[in-house]
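Complex shown without one protein chain; remaining protein chains in place.
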Amino acid sequence: MKDKIKIGLEIHVPLNTRTKLFCNCKNSEEGKPNQNVCEICLGMPGAKPRLNKEAFDKSVILALALNCKINEKIIFSRKTYFYPDLPKNFQITQYENPVGISGFLGIKNKKITITRLQLEEDPGRLQHKADYSLVDYNRSGVPLVEIVTSPDFENSEQVIEFIQKMISILDYLNIYNRHAGFRVDVNISVGGGNRVEIKNISGTKPIQKAINFEIIRQKIKLKKGEKVEQQTMHFDNETGKTFLSRKKETEEDYGYIYEPDLSQIELDKKEIERLKKRIPELPFQRLERLINEYSLTESEAHVIILEKSTADLFESLSKEIDKNILKNWIAVTLRKVLNYNNLKLSETKITKEKVKELISLQESKKITPRVAELVLREMVSNDDSIEKIISRLGLSKMENRDVENLVTSVLKENKLAVEDYRNGKEKALQFLVGQVVMKTKGRANAIKVKEEILEKLKKIN
Amino acid sequence: MSLEILREAEEINQGYGTFVTLIGTLQKGTPIVVKDNICTQGIKTTAGSKILSTYIPTFDATVIKKLKEKGFFVLGKTTQDAFGFGSFSTNSAYGIPKNPVDKTRVCGGSSGGTASFISLSKNVNYGLGQSTGGSITCPSAFCGVVGLTPTYGLVSRYGLIDYANSFDRIGPITKTVKQAAELLTIISGIDEKDQTTYDKSEDYTKYLGKGIKGMKACYIKETFSEGVEREVRDSVLSAITELKKKGLQVEEISFADLKEMVPIYYIIAMAEASTNLAKFCGMRYGLESSPENKYYSDYFKELRMEFGEEEKRRILVGTFIRMEGYRDAYYTRALKLKNQVTNQFKKIFKMYDLIIMPSMPIVPPKFEDVKKMSPAQNYMTDFLTIPAALTGLPSISVPVRKKGLPVGIQIVADHFNEGKLITVGDAYER
Partner (left out) sequence: MKITSEIVKKVADTARITLSDKEIEKFVPQFEEIMGLFSQLASIKETGSEYSIKTINQLRTDTEEECLSQEEVFSNTKNHEMGFFKGPKIK
């Protein structure tokens, strides 16, 4: 076990409540700096925190979904340290008695232990100038859930699988402000050596890169017979390297005390049952069910359940549309358009009715799959009817005669290719088809165009 | 309001140093003076500290909002120990208020300015004080006025600049028990802006003019013995005799560990205070300089130099007792013991309606004598007010001496039994 790798995570998830954790300011970083601030999130003397029930409930719901034990008495604490982005110079977080403890989340062949899940406030945002800093407190007081795991991971693949699963759960629970993005602290030790913490990485790719880099860095050190020091590092996504944080002048002693402005919260069984009801079927449960119920392959099901809204769409349309067409449509076409826009289905203007209409237009061959996709792209941000979109984009179905005319002109313009084809070059035919399809903006069906060209060539013969 | 009120206030302020800020313009309504750690929109609010010499709140404390709705206006913001750190109002950055009976003596702390002014003014009857460890009772007793410290959670703390949030309470300082009852009726009640408040407000004036026959009180033997001056003891004991004559049943009990509450209280208070004062660092509000070209720790330290001596002392001790290695032995243990003490008092209230003791163990000391006291000796003078402070119990201090240096009787009731305090206090006055 000389090279045994141990990786643990602290994941910070911003919640999608309307308001901040302790005040009624809008939970949003959009707009001007210091626009969504008040005396509470600026830490003005005299102000007091007021706990947001919805944020609290969402943290409990997540803890329940991650199989945590919910503490009977939940307490907030003050973690004192000095930093310009922290208005009170203490953060209201949890120390003793967090929302949840001892949970788990399974990944392939492994169960990852969640040691604690706590609710806390985010600090503001700093910008560094040459001689001073600029602070925007719009983020100050944003509700964060911190999920802490045991060092159960052995490689970056497991970490990424876990994080993707987590994101999917957050989506199903509808508690995560994904635009704000989650942030992860990773701690890594190799061969029973010291633990190195890499702070504040966001995005799955940088997390994977950082872990892989750090594992190699530590392995090389160990091979050389050097000792890995216990330290805090940062990851530079540009260079792909981890680097040492500036050592603080003094090690902070957080001196935790209870937050006396917030009373202790007791959750009775009835309340917990009520919150449990807000947990829908979770993605991994749905995956199993979709595979069985609709005989999907695992990879198809996987793409469909990625988002709760796409899975909902699939299930609700499956009674009306041929399952095989539907699954391809959702797993391929729709997924492509959503990924391209980096949006969730629920964040677009795409509705179930329109999807149904679009698929049936495609199935009745009134539009081509290519046109269907172009229309779908428009539907992301546009309320117009499909008919309107089609005509606005000049995508109405081409009359046969229009195709014929186009074929005639393409053949005229590309005599060389026609010649080549006649001399037995099959590729030349593909080229000609491509030219026609391009001119139709994808409105014409390629097979039909090919037939038309062959017909024409015969006639010219 | 007449010019006379303004003129008198200015005169008292000049002689006794009762105000940080005196509003010099005529306003309509009933005048009230307010301790300077209670936020008033557009009026400088310093909490008695130099570090907040420029702070002008953008909002009114809930109590101020309620008072304005009832036709009160803020005549001035009164002097106090910085952040409430003191028993004699001598730790003030804005002049030290003096005792209304003898200017060479202290007026008590930390709500000294309010108590001294209410005692001296012929025109103004209402004042707001604030107590953490006895800062309403102490100056009320030393200045010969009535001070009512409500149950923790009865009056909103929203807009109060924190000393120790677990203990901080806003309460009336007035000339009579009736006025205290009127004021409490207005300022009490649940507040969504302070999640530690309860929905327990009442019309407290209905407890005035009632008999005290059948009410059962006890006095703690130890509060009349060691460390309590003879003058105080005699005055309070004769007040008890008067109350007995009016029908109050009084028995003696023993509570040997009374003084143990002092360290329990001060540990929690200082731990909380040291976190509350972390926010003052030359950013966003308060004293500041240019942050350019300064590393943040250096800049924060530069500004935090401006704290007064007692502020620094409490920040340091408060930081120490919550540091790793000490936290469990001091801070966490003190919390447990706080609960234990509260349970002890709850047991007494199963048998008695009221507990009676002196408000302070001493008569107002001379400034020169206070100077000679060490910080720890200073803290020990609070040993009679700390029991109610630590347990969140309501108490009232009523003056019991017509001549000489003022002395107060302290009556403590069970949580949310302010009505009983008003009935007894009012009966004593009549």
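A few points about this structure:
Per-chain residue numbering starts at 1, and chain names A and B are given in the order in which the chains are listed.
Keep this in mind: contacts are C-beta pairs under 8 Å (C-beta built on N, C-alpha and C of every residue); 3 or more make two chains touch, one makes a residue touch a chain.
The model shown is predicted, which means the values in this text are computed figures rather than measured ones.
From the options B:Arg7, B:Lys103, B:Lys206 or B:Arg333, the residue with contact to the chain not on display is B:Arg333. The missing chain, though absent from the display, is touched by one residue of B:Phe307, B:Tyr352 or B:Tyr428; that residue is B:Phe307.
Within the whole complex, the absent chain has one touching residue among A:Gln264, A:Asn339 or A:Ser360, and that is A:Gln264.
The missing chain lies against chain B, touching residues 54-56, 58, 153, 190, 192, 195-198, 257, 260, 262-264, 266-267, 274, 278, 281, 283-286, 288, 290-302, 304-305, 307, 312-313, 315-317, 319-321, 323, 329-330, 332-340, 343, 374-376, 379-380.
Mapped onto chain A, the interface with the missing chain covers residues 17-19, 24-26, 32-39, 42, 44, 50-56, 73, 75, 82, 84, 126-128, 131-137, 246, 249-250, 252-253, 255, 258, 260, 263-266.
Throughout what follows, only the chains that are shown with their structure count from here on.
Annotation: 53 Å between the Cα-based centres of chain A and chain B.
The part of chain A that touches chain B in the complex is made up of residues 39, 42-51, 78, 80, 82-84, 87-90, 131-133, 135, 249, 253, 255-258, 260-263.
In the complex of the two chains, the chain B residues touching chain A come out as 38-39, 45, 47, 52, 55, 57-59, 61, 157-162, 164-166, 192-196, 271-272, 274-275, 278-279, 281, 283-286, 291-293, 296-297, 300, 319, 322-324, 327, 331, 335.
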